[in-house]
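Starting off with a structure, shown below.
A protein chain is absent from this complex, but the other protein chains hold their places.
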Amino acid sequence: MNISHEGKQGLDIQKKIKEKKEKRKLLKQTEKVVPIFLFLCALFSVIATLGIVFTLLKEAITFFSAVPMKEFFFNNTWSPWSGEFGVIPLISGTLLITCIAIVVALPLGIAAAIFLSEYASDKTRRIIKPTLEVLAGIPTVVYGFFALTFITPLFEKIIPELPIFNALSAGIVVGVMIIPMIASLSEDAMNAVPNSLREGALAMGATRFEVATKVVLPAAFSGVVASIVLAVSRAIGETMIVTIAAGQTPNLTFNPTESIQTLTAFIVQGAKGDTTYGSTIYYSIYAVGITLFVFTLLMNFLSQYIVRKYREEY
Amino acid sequence: MLQKQQEKWQKRVTKRVWLNKVFHSLFFAATTVGLIFLALLLYRILTQGISYLDLDFLQGFPAPYPEEAGILAGLVGSLYIITIVAIFAIVIGVSTALYLEEYAKKNRFTRFIQSNIQNLAGVPSIVFGLLGLTLFVYILHLGYSLLAGGLTMSLLVLPIIVVASQESIRAVPNFLKEASYGMGATKWQTIVRVVLPAALPGIITGSILALSRAIGETAPLLVVGAAAAIYTLPDSLLGSYTAMPIQIYSWISRPQEEWPLVAAAGIIVLLVVLLLMNTIAVLIRNKFKKRY
Amino acid sequence: MSIFTKAVIQDTEPVQTNKQSHVFEISDLNLWYGEDQALKDINMDIAQNEITAIIGPSGCGKSTFIKTLNRMVEMIPTVKTSGTIKYNDRNIFDPKFAVEDLRTQVGMVFQKPNPFPKTIYENIAYGPKIHGIKKKQDLDEIVEKSLKDAAIWNEVKDRLHENAYGLSGGQQQRLCIARCLAIEPDVILMDEPTSALDPISTLKLEELVQNLKQKYSIVIVTHNMQQAARVSDKTAFFLNGELIEYSNTNKLFSNPNDKRTEDYITGRFG
Amino acid sequence: MSIFTKAVIQDTEPVQTNKQSHVFEISDLNLWYGEDQALKDINMDIAQNEITAIIGPSGCGKSTFIKTLNRMVEMIPTVKTSGTIKYNDRNIFDPKFAVEDLRTQVGMVFQKPNPFPKTIYENIAYGPKIHGIKKKQDLDEIVEKSLKDAAIWNEVKDRLHENAYGLSGGQQQRLCIARCLAIEPDVILMDEPTSALDPISTLKLEELVQNLKQKYSIVIVTHNMQQAARVSDKTAFFLNGELIEYSNTNKLFSNPNDKRTEDYITGRFG
Partner (left out) sequence: ACGQGEEDANTDAGDTNTEDQSNGDNGNSEEKVSGTINLAGSSTVFPIMEYVTYEYNKVQPDVNTPLESIGSGGGFKRSTKGEIDFSNASRPIQEEEIEIAKENGIELLEVELAYDGLSVVVSQQNDFLENVTIEQLRDIFIAERGNKLWSDVNPEWPKKEIKIFSPGHDSGTFDYFNEVVLEENPMREGEGVTLSEDDNLLVRGIQNDPYAIGFFGYAYYAANEDSLKVLGIDNGNGPIKPTFETIQDGSYEPLGRPLFTYINAKSLEEKKEVQNFTEFLLTNAGAASEHVGYVALPEEEYQSQLAELKARYQ
């Protein structure tokens, strides 16, 4: 440094900095160590996923060496204590719940999204949207309680023979739980549709409804579909509501007034102590678990694929 | 022709405008369904639970009699759990986010980690329970302990924290980083002194939301063995424990008439805790509302 | 140093507003965004089958004014208006006059081309469809006619079922005009339709506007005075929400009445 | 119609670059963003204790150039450079020359004021702190001195512990300069430091820059030719990534060598 700071009196800061610099090897070390530490943390999330896949696979493989895959996926009786491991009734139970939930949540969620994004004033939206999102934050054990002690007794007045554990109330409550997912994410997607498109349509004499259904919804399609797929995935994986309110009866049925058992509810039943570590039934939990995992993983891939592939460009 | 067409269209306008009105009402009605449900749920639980909710309930342990049952063990257990989650998941989650946003090159491996985290966020909680059961309870021999429960929950909420932190780190404007680098600051100095403070509100908000998820989750804890009947507070990390949702679940399970009321009282406590946490999150968000 | 010299001397007829038939008659129009007044006591008639240009510096209320004519301005919730606007002798603020109806007859083209993210065909068919025309044959006919009228048919006829976003900016803007023509409005409002376009597309579009005049009444907002001089029959000069001067284009550019108009067109501000 | 007449005739000394000592000596500098070349064969020396202005139309590479001087441009991962830049006879691209060191000696002020969301005091103390100065007394001294040098001390001395975002734009920009001065760099790079400011703040800042010249070498990018003419000793004119002309400011504005320079400073393009 060949510049003299004649004009600068008092502290010569650059000189001070230089002095300090010598002593500050630690900083250099930090600079090298930190990225490694952070990388390891990031790696951890990968390990967590691999851990899930690994544990599920390991135990499931033990299971499949005792019970052939063919029987597991194609036999339609699930009576694990009698040695019949046909997962179809559990899958049908899961699908039944998911279907009921979607029948509830899809129209309500999309309608709410349209209302919020196309009709509501800013102020209304700012109040209603977070309130609706509260629904998503309520613990599922609370929903289960509500389904069992309120919804089912309510329906019993209409359908007198409705058993206390039934797919109907559980499915409906799961549906309500996923409304905010659909509504909120779809609303985000619709909100991202530029206003100029709305103006374009309105200026041609279109009504709000026509704008919503013929312009905004198609333009936000991929976001809306992705939100639905995510909601479906959530419904498939929902555990407590179905454990509490849908029963533990592995029926192969699509009758919503019957008691059924879902994949998740069986895992709870199995893992809670109904089975013994090391028994075939114990391993069957993991076979069921991996089935569930694959289902939801596919759903997630699907939603990511939809978002990537059909990303809207305006 | 033009004139005629215009007239025809004018007639249709009335119908279309009417249709619009009908759907406006329908959409509004649909929106309120969720709200009504919420109101109903809260009302039911409040009216059911309020009679059992008193100081004794807050100080009591689960008891064989409804009048003596209390939530203390669950409340304390849940607080212990989120403490473990806070220590474990927040450190790893924020670090992961920092790595992805600040250090990672945009290559395949990074994208792999990224999509991994996204997928992890979509894995049902019960599957995390299975992971915890094998990994923590059996392989690491932690048994049905507080630590096993806390670690399981940490894995469960990790993706939430990562994603929220990533978003708020990404939202730190580049010009702040430039200002810091421009003064000769190193990367880590810039991160510690500029990026993290600016991203902190978002990170805290995300973490609190993650913690509230950890407080409300039931299924994984059922699997990794939180006990239902326990009359002492956990004495160590390896001790047995219970959590609020587990207690609530065990009360829900009992068929005699009084127990749903006890369960409702427990739910009120759980919801109040959640409400408190969310209020804190909102307060933090408002307090640190971005000014740049 | 006027740059408008060429355009100015073509035509010398005097202002004829009184004798013509008008599509719009605007009286005492005031408009507020919340507390801020954006339009002040506008009185103005807009002639049929003519091109009326609106000029003025940024923020003077041009867009606000033109959007009031088809009531699009009401999309902003804080807007309040007073005064009357008569469209073919009907008050457009009359509650019995549905906005949808008004907008069917008063089309609009925006500053930034805004085709729907659909095929070219679907873009044009959108208007007729919402008005209940469903027959494929009718629609085909309308699509072809509109695209031809908008002078873009030749460029797109082989790719009608491709996405409209594949078109260039100028083509998109003409597509938007075609979309507007498909419902055969009486009036077309254009808010700086060329500001996002390159010079060549701009010229093409100006030509098109000139041709459309035969069938439609056109109101065009522009920040480009040369453009106003080139294409319009009448010009209105706005300043700070007031209508300062309104007369035949030639008159206004060659011999403005108002000092402020003169200052503006000679480039002294704006 | 030159608007620079006033500034131009004050001083008539010839270009003296060769005789002066230089803080930067730039030879054959090329820079690419991915495939796009943004700087082409730049050769240029920057004199000590002078103000060097960089002018040119938008996108010509001014910001790129100035950011290369303290290697901030490398924050964009696709950037590639060739050539050498010597800072006080050390090649800044030398791997042994830590960027942190370079940036400690070559400070930078940005287009948009970018104070940290901290108190005024903390903003100034940031630099010294990261370089290991921790003593409260030292820091206090530095803060006061820097704020005084940046001519903002009087305005903020009573609110040192309030958030910097409470300041006006012009104050924020001077705060950023003070922050830069706090580590007493040799050179200060400024990228359009007044473009976000009102005229009065701009004048204040120009004055400040003039004063800083005694202690610092300053490189200032500006799109405002009057500003370049007012404040700088030398001016470099960039066009499309090339250095077209570089000479004493008076010379460049009164008697440019290159036709393109002339076209630009007379407002024919840009």
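First chain written, first letter: the chains are A, B, C and D, and each begins at residue 1.
By our rule, a residue touches a chain if its C-beta (ideal position, glycine included) is under 8 Å from a C-beta of that chain, and two chains touch if they have at least 3 such contacts.
As the structure is a prediction and not an experimental result, all values here were calculated from the model.
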| item | value |
| --- | --- |
| Residue touching the undisplayed chain, where the options are B:N107, B:N174 or B:Q256 | B:Q256 |
| Per the touch definition above, residue among A:I47, A:L95, A:V225 or A:L252 touching the missing chain | A:L252 |
| For chain A, residues in touch with the removed chain | 77-82, 84, 89, 156, 163-165, 247-253, 259, 269, 272-277 |
| Sites on chain B contacted by the missing partner chain, in the whole complex | 61, 63-64, 143, 225, 227-232, 235, 239-240, 253-256 |
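Basically, only the chains that are shown with their structure count from here on.
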| item | value |
| --- | --- |
| Rounded Å distance between chain A and chain C, as computed from the means of their C-alpha atoms | 49 |
| Inter-chain centre distance, chain A versus chain B - centres from mean C-alpha coordinates, in Å | 12 |
| Chain A and chain D: spacing of chain centres that average the CA atoms, whole Å | 51 |
| In chain A, residues with contacts to at least two other chains | 205, 207, 210 |
| Residues of chain C whose C-beta touches two or more other chains | 100-101, 104-105, 130-131, 183 |
| In the complex with chain D, residue positions of chain A that touch it | 1-3, 5, 7-8, 10-14, 16-17, 20-21, 23-24 |
| Partner chain D, residues of chain B touching it in the complex | 105-106, 173, 175-186, 189, 193-194, 197-198, 290-292 |
| Chain A contact footprint on chain C (complex, rising order) | 70, 72, 75, 77, 99-105, 107-108, 110, 112, 114-118, 126-127, 129-131, 165, 176, 179-180, 183 |
